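The structure appears right after this line, and notes come after that.
As you look at this complex, bear in mind that one protein chain is not there, while each of the others sits in place.
Let's turn to chain A:
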Amino acid sequence: MAKEAKKIHFAHEFKELEAITEWFEKEDLDLEEGLKKFERGLELASSLKEYLGKVENKVKEIKAKFAASDEPEEDTDAPFK
């Protein structure tokens, strides 16, 4: 669950920042809304930067027997019988 929350975090926030940037360049600026978006943009930028600044990758080895196959057991004697 924590992972899901984080997943939403970076990609989602980056996308939101992109969308805000595009909004600013497309729309006729409504000052009130623009100010809100401006503040949100700054907030996003600082949270994204913070994320980039301190997070490490987490490497985990999956312990499983991959070779265990689901192939059917053939009776290899069959052709010789």
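Please note the rule applied: contacts are C-beta pairs under 8 Å (C-beta built on N, C-alpha and C of every residue); 3 or more make two chains touch, one makes a residue touch a chain; residues count from 1.
Following the convention adopted for this analysis, contacts and distances are computed from a predicted model.
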Omitted chain (choose from "Hydrogenase formation protein HypD", "Potassium-transporting ATPase ATP-binding subunit", "Spermidine/putrescine transport system permease protein" or "Exodeoxyribonuclease 7 large subunit") - UniProt protein name: "Exodeoxyribonuclease 7 large subunit"
List the chain A residues touching the unshown chain? 3, 6-7, 10-11, 14, 17-18, 20-21, 24-25, 29, 31, 34, 37-38, 41-42, 45, 48-49, 51-52, 54-62, 64-72, 74, 76-77, 79-81
